[in-house]
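Once you've had a glance at the structure underneath, I'll fire off some questions.
Of the protein chains in this complex, one is absent; all others appear in place.
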Amino acid sequence: MADQLSFPTSLGTSDPTTIRLLGHDLAADLMGSVGFGELAYWLVAGRRPTPGEVRVFEAVLVALADHGFTPTAIAARLTYLSAPESLQGALAAGLLGGGSRFLGVTEDCGRFLADTLSAAGDAAATAAGPGDWDAIALDAVRRARADKRLVPGLGHPVHKERDPRTPVLIRIAEEEGLRGPHLRLFEAIGRVHPQVLGRALPLNGAGVCGAALADLGLPVELLRGFALLARAAGLLGHLAEERRDPIGMDVYLAVDRNAVYQPPES
Amino acid sequence: MADQLSFPTSLGTSDPTTIRLLGHDLAADLMGSVGFGELAYWLVAGRRPTPGEVRVFEAVLVALADHGFTPTAIAARLTYLSAPESLQGALAAGLLGGGSRFLGVTEDCGRFLADTLSAAGDAAATAAGPGDWDAIALDAVRRARADKRLVPGLGHPVHKERDPRTPVLIRIAEEEGLRGPHLRLFEAIGRVHPQVLGRALPLNGAGVCGAALADLGLPVELLRGFALLARAAGLLGHLAEERRDPIGMDVYLAVDRNAVYQPPES
Amino acid sequence: MADQLSFPTSLGTSDPTTIRLLGHDLAADLMGSVGFGELAYWLVAGRRPTPGEVRVFEAVLVALADHGFTPTAIAARLTYLSAPESLQGALAAGLLGGGSRFLGVTEDCGRFLADTLSAAGDAAATAAGPGDWDAIALDAVRRARADKRLVPGLGHPVHKERDPRTPVLIRIAEEEGLRGPHLRLFEAIGRVHPQVLGRALPLNGAGVCGAALADLGLPVELLRGFALLARAAGLLGHLAEERRDPIGMDVYLAVDRNAVYQPPES
Partner (left out) sequence: MADQLSFPTSLGTSDPTTIRLLGHDLAADLMGSVGFGELAYWLVAGRRPTPGEVRVFEAVLVALADHGFTPTAIAARLTYLSAPESLQGALAAGLLGGGSRFLGVTEDCGRFLADTLSAAGDAAATAAGPGDWDAIALDAVRRARADKRLVPGLGHPVHKERDPRTPVLIRIAEEEGLRGPHLRLFEAIGRVHPQVLGRALPLNGAGVCGAALADLGLPVELLRGFALLARAAGLLGHLAEERRDPIGMDVYLAVDRNAVYQPPES
């Protein structure tokens, strides 16, 4: 087996005079000509996005980059406090919180919409107006309710009435001709869910980002990856700020000084 | 102390109706208007970059995003093989290799140049042409040699004669009016080091990226962070490819099947 | 809210003269008197284990500590190659592969057994001999089969007939009076599954470890944690060996030199 080792890749390769990335000459064709968001899209999708796709994609990354003192931002700052020589460790610690609860909604929502569209089949393929989408959405919300599953993308602990990112991202997608079936279905869920759930919840920003990314044709199994990329930029911002104006020690002391010993139960 | 808890930040804050980032309304002012690379720069530097700065900055990120099957890319793929449910874990594992050896040159080079400029003082401030820069560079390379320290940014295991990224990034910086003292000093090191080291080494891509980032005014202590951000995009590309066309299992088997037991020495 | 901050813990606290851990004086009562495995058990379970429980527990940790060149061990070595200044990063990278595929069986198996026992209710509580356990096991395997779920703990890619750890751990548990319902049910699964699956698979070592840990009363949601603790010791062994006798660079080159560029499909 050893003598037939072969590892295929469509990403980067190099020889003494040239570096190639995605089949192009990195220095001659990509540097200075391709934006960073554009490259990230290309690397994952395997195809170069159009300018409109890049605009929607970067709007999503901007929307997800930072939400202030999230648990992940605090974890990154505390790790930097403990090991300032390892910036990569602090960044990694922050990203490790990018799981089901605080960063997972984007992927969960994209997947829910894609699964619903797939199950709806022809009804989705031929949907011609809000009424058609509402019917598909109503059915999906009812089934989720019956299975006691949450509908991802509904509700927000702070933006209880309206998440300001949602209408803006829908508008940008519309401007670029990229308001596709995932976004339309998501909007329909926003209209019909009160009928089933008995109260009106806002379509949240993480959810609309998942819908927009799915409309861009990006693989729904990897949508969390874009949330992580966006968050990597936000975490660098936090680590830069932690250098200039640290809070990590104060967070640590606020917890440690208010620790109360409690005997184990058993 | 608990009653005066206060954690300052210039990054993100939100209230029920608005999300603010860097002092701006995220939805109204930033989404769709600010690029992702632009935002990353802004988050770290605390100021919005000019279009020229963004172009140089994104050229750097594109240059550093992927170098094929690096140890970090392989580590990320093996982690994904073992724990496919945790994309964040695979990404974090890949970034954790972003340390001194494979990703550190960018930061090391920026720091070496900044330290040299700082030590040169007036000579750097008034340098008017290649001859002036060569004198400063010659002195810096001689001191590094005397202290048995490596000059960061010189040499490359594959691009032994010329790293194709170097002249391109210098040209882009020149086009944008951003070929500043760090790049000029770096170029001078490229001209004079053979006099001291006795052989000509290429100025490598990681080094020129560090010089360009330093000329952008970004903090040299955080330059590694930009290499990590760039690499996050490259690693997502690897993980997407690992889903489509996996190599992780083959890498594992190539190692495990060729394991040879060797008795401990003691 | 800030004035009522209070963070309860049963673990460690300290004041200028004393360090307390789990309600005991660390220096006076624990150091030199409590073993490390014993302490790990105590920390998670919240109660001090008996000597017999410690013996079974440490046998599990020893069983899981190292399996040679696993993907996680290779990932840790490659990360150490790239960032040798950050031992914690290399260790973390290795642990991040401790997910569903390569380290998850222990937890999955413990959980499957616990769920089965819980569902069996009285039948499990009054099971008096192998026949009773076989009936419960047969039902559980049949239901898993009907739901197209795998029965965790069955089969091994290398030990196709018999995993040598399994009978040894059962014997140790028996010697210590700790061969409880989870292990008995696991053994029964080993006896009856061929009737349902049509072929005989070995009870694997990771699975028997999960069964033994569950019989120790450790929380099944955290069983993966013990596999990770065991693996932390194994990974330190790999990193120590990587210092003495490195293979990381050879692994990297074996992959990189056998990379083959393949055009993206789209």
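Which chain is which? They are A, B and C, in the order written, and residues in each are numbered from 1.
Rule of thumb we're sticking to: a contact is a pair of C-beta atoms (placed from the backbone, for glycine too) under 8 Å apart; a residue touches a chain by one contact, two chains touch by 3 or more.
This one's a predicted model, so the numbers in the text were calculated from it and none came from an experiment.
Although it is not drawn, the missing chain touches A, B, C when the whole complex is taken into account. Remark: the residues of chain A touching the chain excluded from display are 2-5, 68-72, 74-75, 78-79, 81-86, 89-90, 92-93, 96-104, 245, 247-248, 251-252, 254-256, 259, 262. For chain B, the residues in touch with the chain missing from this view are 5-10, 13, 20, 22-23, 45-47, 83, 85-86, 88-89, 92, 96, 254-255, 258-266.
Mapped onto chain C, the interface with the missing chain covers residues 1-2, 5, 7-19, 21, 25-28, 30-32, 34-37, 39-40, 43-46, 55, 58-59, 61-63, 65-69, 86-89, 91-93, 95-99, 103, 158-162, 164-165, 167-169, 171-172, 175, 205, 219, 221-222, 224-226, 228-230, 232-234, 236-241, 243-245, 247, 250-251, 253-254, 257-258.
Going forward, only the chains that are shown with their structure count from here on.
As a whole-number value, the distance joining the C-alpha centres of chain A and chain B reads 24 Å.
Centroid to centroid, with C-alpha atoms defining each point, chain A and chain C lie 32 Å apart. Spacing of chain B relative to chain C, judged by their CA centroids, is 38 angstrom.
The set of chain A residues that touch two or more partner chains comprises 5, 7-10, 13, 45-46, 86, 88-89, 92, 96, 254, 258.
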